[in-house]
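Missing here is one protein chain; the remaining ones are kept as they sit in the complex.
As written, the chain order gives the labels A and B, with residue 1 at the start of each chain.
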Amino acid sequence: MTLALLIEQLLNGIQFGVMLFLMAAGLTLVFGVMGLINLAHGSLYMIGAFLCASVALATGSFWLGLAASLAGAAAAGAVVEIVVIRRLYDRDHLDQVLATFALILIFSEGTRWVFGSFPLYLDIPQALQGAVALPGGAQYPLYRLSIIIVGVLIAIGLYLLISRTRLGMRIRAGESDREMIGALGVDIRTLYTVVFALGAALAGFAGALVGAIQSVQVGMGEPVLILAFVVIVIGGIGSIKGALIGAILVGVVDTLGRILLPELFGLFMGPSQATSVGSALASMAIYILMAVILALKPQGLFAAGAQ
Amino acid sequence: MSRETVINWVLGLGLLAVPFIALMQGEPFYITLATRVAILALAGVGLNLALGLGGMVSFGHAAFFGIGGYAAGILATHAFNQEPLLAWPLTVSGSSDMLVIWLVAIAICALVALVIGAITLRTSGVYFIMITLAFAQMIYYFAISWPAYGGEDGLSIYVRNGFPGLNTLDPIQFFLICYAVLMACLFISARLRDSRFGAALQVARQNPDRLAATGIAPFNIRLVAFVISAAMTGLAGALFADLNRFVSPSMLSWHVSGEIMIFVILGGVGRLFGPLAGAALFIVMEFYLGGITEHWQLFLGIILLCVVLFVRGGILGIMAGRRVHA
Partner (left out) sequence: MPDAAPVLELKGLRKSFGALKATDDVSLDVRPGEIHALIGPNGAGKSTLIHQVAGSLTPDGGEVRFNGADISGLTVAQRVRRGLGRTFQVSSVAPEFSALRNVMLSVQSTQGSSFRFFRPVMRDRSLVDAAMDKLALVDLAERANVVAAELSHGERRQLEMAMALALRPKLLLLDEPMAGMGPEGSKNLTGFLDELRNEVPILLVEHDMEAVFSLADRISVLVYGSVIASGSVDDIRANKDVREAYLGGED
């Protein structure tokens, strides 16, 4: 294990964490403001990826695809909110889980109907191909580095949006007291639609960015969705800061675990056994992390007083 | 007899009749379908204890379904290959006896549920939903990445496990085993519901502060209910593995958790026979929609969405009216 490899994997972990943050931010906002648990958030991620890939394929421009995914996912989010989600705010979590589970079935099967079962592939845009040299002599893909930078910029942007703008003020008011924003004369229905669409856009954006690293296929949103749940549970539901820290934590632990645990077991058992024990444990690492954090802080690291 | 009791009898006897009618009509496939309904309903009966009576929205019951399945698969594989399961410190061999397998499945599920419950039940509401989901995913990924028992490809059971005095390879006899287990668990559920424990459990859902103020700690009650619930769903998993003669991580996937929950909701949360009604409707829809279009899941999603949005109380809610509280 060289230092260069370690740095590379650490960056991969952060990049993964940034993606998770884009997902988790929307989930945690929607829960914090509307009290809604949305399983279909992963579908918006998938929609973003499919839009980006198909538009890029048709026009030859990744950037157009990216814009399409942002706009498309936001629009899809707004439509879903108006048609379905709106009816769920007053329901219990059980109904929310089932209805959004049904939405997943609809979105996944609908996408399969339109695009078929074969995965799409999205190329990394020309400008972001290539690699940068890291200290220690390793090369790191420019595209992944860009994702990290974009993710950090979005995190800062979200922070500013929520702490400095009128919209942010309303969101915070909605988190602390749902009746209060009504009293402030804010149009709650519109606010909810905007928040939901914002979360959807972030998820779609994440899907588009990842589409160039992985294959774009039906069901791609589900593993990410569940990891995003782990993230917001760790970070504290409703907290953007918690989502960021939780996401980076999960991304790094997961990525490094997959590299380091097999090596660790290799110190005292045979290589093939070490690989299987190590990788099996690595696949559980973040859940163990979550269990430990919950045992210590049942409301997550930065509980926002939600619940 | 209340209307719900009548419906329960119709459901129970109806399921029993299906395989025999199928046999007479020369359509043995329907026997398998009825067996599926019985097993999946059993998984739902398990969840219904936690969800319906105790108000614990577990989104991770696939974990127990899958563990039960793997218990059957692993024991059968070792028995088939005549390899001991454990050679040291004491020899434990595999088994192809369903009774042994069921006991093992129940014991392991109970143990896992005890650990998962002890952590997750410290939380409530949406945290509980997400964390049960996360733990089930953990077991799912473990099953995928652990190569000894087939990893992602799963594990075949070459000969269906046996039951003393019966020929399990005969579809009707296997159906009757599953049906009997389902009815036994329904009976246990009914007794549980009406018992002291059941009273405490239902109050843990309705008003946990009241339960505590009565001197009964909600956590302990919930934990025990969660364990019993997991054991029943695990038993269903063991039967399901024997039905398909195959176990794979897909039994552990979160879609399965969602589906078990759908059985319960479709039928009517907290209704004794709700999971049977829900599972039957689900399988019938799957079967008929699947015959019409390969994109049946799309329509299933739409139907499910409409049920959640517009139909409160599930099938039994519509047919039997408001629940009667003793």
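Simple rule for what comes next: a contact is a pair of C-beta atoms (placed from the backbone, for glycine too) under 8 Å apart; a residue touches a chain by one contact, two chains touch by 3 or more.
Note that the coordinates shown come from a computational prediction; the quantities given were computed from them, not determined experimentally.
Taking the complete complex into account, the chain left out of view touches B. Screening B:47, B:74, B:186 or B:200 for touch with the missing chain picks out B:200. Note on the undisplayed chain: of the listed residues B:90, B:148 or B:213, the one touching it is B:213. On the side of chain B, touch with the chain left out of the figure occurs at residues 191-192, 194-200, 202-203, 206-207, 209-218, 221, 224, 325-326.
The working rule: only the chains that are shown with their structure count from here on.
Those residues of chain B lying in contact with chain A across their complex are 51, 57, 59, 119, 122-127, 129-131, 133-135, 137-138, 141-142, 144-148, 254, 258, 261-262, 265, 269, 295-298, 300-302, 304-305, 308-309. Considering their complex, residues 31, 37, 84, 87-88, 93-95, 97-99, 101-106, 108-110, 112-113, 222, 226, 229-230, 232-233, 237, 276, 279-280, 282-284, 287-288, 290-291, 294-295, 298-300, 307 of chain A touch chain B.
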